[in-house]
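Just one protein chain is left out here, and the rest sit where they should.
Entry: chain A
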Amino acid sequence: MSVTFGRTDTSVLGRWWWTVDRWTIAALFLLVAVGAILTMAASPAVAERIGAQSFHFVRRQFVFLAPAVIIMLGVSLLTPKQVRRMAVIGLLASIVLLILVPVLAVEIKGSKRWLNLAGMSIQPSEFVKPMFAVVAAWMFASARLDPAFPGRVIATALFGVVAALLLIQPDVGQTAILTAIWGTQFFLAGLPLILVVGLGLAAPIGIVGAYYVFPHVQSRFDKFLDPSGSGAYQVTTALSAFKNGGVFGRGPGEGRVKLVLPDAHTDFILAVGGEEFGVVLCLFVVMLFAFIVLRGFSRIHKEDNLFVVLATAGLLVQFGLQAIVNMASTLRMMPAKGMTLPFISYGGSSMVALALGMGMVLALTRTRYGREGMEA
């Protein structure tokens, strides 16, 4: 940042500079930078394999970078109330798009997830998560503060609608993330402990249910349990990539898994990073994610506003869980789950939606004094 602001600067940007969490911004920028490097490392091999120009994916990703950064910083300027409004509108729009998806979307790899809007293909399921997190937080917080208000029912109903729409696609992974957001917020909003235990027990039932209802979930589990099968190829290859990389990696451009992994630039991008730059880079990425999540939690720990706490927590759960699921899949700690690594994997929708979500986190975790930003 070449622009500096005086402490006494009371302009919008000046106040923003002094109240926003600059450490989180720095961490996010680092993530984006690592993502850009890894996209350049991994995606040319994939692009060449599918017959596109080498830098096809790189160019497309970089096209989204600037808008994503602008969206993130722009959203971080909003007050909590503006964030809430934007989320309500965003959630409604996302739900409409989700309803349109089964009708209009093209089937890619067995699922209908992408919509073509004005020449851009977008994935409504990426946008619905942060919007839901904020709206649900509002509902839970209102219910907590006014027992007469049926906020929990509304939040749960919204969860049911969105989850149903995601399962139609089918997108079990996003449903799981959505469930985690809803569950965590409910938990933070004072869910009776007996129900916490009940939901904890329900989770395995949901997983078992998904296993039997969705064939691709079943095959992923089977591959996890029996990695010798040919289907576990991607994960097994990813593991050997980490092994090849060792501590400091084989060096930029020296990786080999990107030549054979179909999803080297998306779900398995960390394996490319591990092979070329070593476990050092991977641990750095983990630390960045952990830092952003825990730093966010620590900021809202001092927060007095329940809505802000719940909304931020929901957004961070989404962000952190997505990262954990991606990395754990790649490392064969859990069945392979098609989930992008936030800000690092290739994918425009994912990038813009995450920028929106993290922009909201930045907005909500700005230092506020008293009721500042909550009115108006």
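Some points to look at:
The rule is simple: a contact is a pair of C-beta atoms (placed from the backbone, for glycine too) under 8 Å apart; a residue touches a chain by one contact, two chains touch by 3 or more; residues count from 1.
Everything that follows uses one rule, which is that contacts and distances are computed from a predicted model.
A single chain of the complex does not appear, and UniProt lists its protein name as "Cell division protein FtsI/penicillin-binding protein 2", one of "3-methylmercaptopropionyl-CoA dehydrogenase", "Aminomethyltransferase", "Polysulphide reductase NrfD" or "Cell division protein FtsI/penicillin-binding protein 2".
For the options A:Leu31, A:Ala163 or A:Leu310, the residue in contact with the chain missing from this view is A:Leu310.
Among A:Ser94, A:Ser142 or A:Thr266, only A:Ser142 touches the chain that is left out of the view. Touch with the chain that is not drawn comes from one residue among A:Thr179, A:Ser219 or A:Thr236, which is A:Thr236.
On the side of chain A, touch with the chain left out of the figure occurs at residues 80-81, 84, 138, 141-142, 144-149, 184, 187-190, 192, 227-228, 232-233, 236-237, 239-240, 242-243, 245-247, 274, 278-279, 282-283, 286-287, 289-290, 293-294, 297-298, 300-301, 303-307, 309-310, 313, 317, 320, 324, 327-328, 331, 333, 370-371, 374-375.
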